[in-house]
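Dropping a structure here in structure tokens format, bear with me for questions.
Just one protein chain is left out here, and the rest sit where they should.
Right after this comes chain A.
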Amino acid sequence: MNALQATTYQDKSSGRIWKDKFIQGLVIFLSVVTISPIALIIYKLFVEGYKQISLGFIIENTPDTFAAMTAVANDERIPGGIANGLVGTLLMIVLASAIAIPVGVLTGIYLYENQGKMMANLIRNISDILQGVPSIVLGLISYLWIVKHVTMGFSALAGSVSLAIMMLPMIVRSTEETLKMIPITLKEAALALGAPYYKVILKVLIPTGYSGLLTGILLGISRILGETAPLMLTALGSSTINLDVTKPTSAVPLLIWEFYNDPNMIGLIWSSSLLLMAFVLTLNIVSKQFAAKRR
């Protein structure tokens, strides 16, 4: 009887070991499948793009089709760069941040202060829904509001507004979550010193949660950095550097789209994408560092 039990036990155990190994292998395989696209993307961008990257690529404007065509025909490096796109992207990100950060942080503070109240729950849900709105729809909205009525034409401002709306929910959420992690006793300590409410927020809560807020903002920026669809309907694009917010402006992702549509400039796609990818990755890593520092 005992011997019988022992054998059945052994049989089961060998089955389990096999199952265990199978699952382990599956997990490793799926992990490799998950990270392989990003590895392949970076590899492809680097191999195809690094030839074009030079100082000129960063400080020169986009070439015209003819110059590019000549260079391609002579098998030379395509002249010009994406300075107009870089400057436009920077301009719109600064403007979008200037709109989204104050509004987002204040909304986050409101949600934190009014936990469980109906109005706060409503705002939180709407903000979550906003996060799911397709970016092209935000572009359309900004087109209707800004392009048609404020700047009377495609403009950096319109692009910034659509990007700001995209950033907003991320900043709201990260502000609220960060503030929730600050011990309530710190707020009480400040209030017990007779500090007025706004000083408690500005001088105690925000400095204490600074790194958390920054993480949210950086992730928000890295999200809008590569947005193309809303900019097509708002900023349109420009072949020269433009600093006037009421005028059409270029952006790196817009340029990539333009390059794609121009057979002569297709060689510039890779280098522009590489640069964009490098920015996004850097921002992500920096914001992860901030988040890690907080713990």
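Rule of thumb we're sticking to: a contact is a pair of C-beta atoms (placed from the backbone, for glycine too) under 8 Å apart; a residue touches a chain by one contact, two chains touch by 3 or more; residues count from 1.
Quick note on the criterion: contacts and distances are computed from a predicted model.
Think of the chain that is not pictured: of "Cytochrome c", "Nitrite reductase", "Phosphate ABC transporter ATP-binding protein PstB" or "Sensor histidine kinase inhibitor, KipI family", UniProt labels it "Phosphate ABC transporter ATP-binding protein PstB". If you put the hidden chain back, the residue from A:82, A:95, A:204 or A:217 that touches it is A:204.
Note on the undisplayed chain: of the listed residues A:195, A:241 or A:266, the one touching it is A:195.
From the set A:90, A:186, A:243 or A:281, the residue in touch with the chain omitted from the display is A:186, counting the whole complex.
On the side of chain A, touch with the chain left out of the figure occurs at residues 183, 185-186, 188-196, 199-200, 203-204, 207-208, 210.
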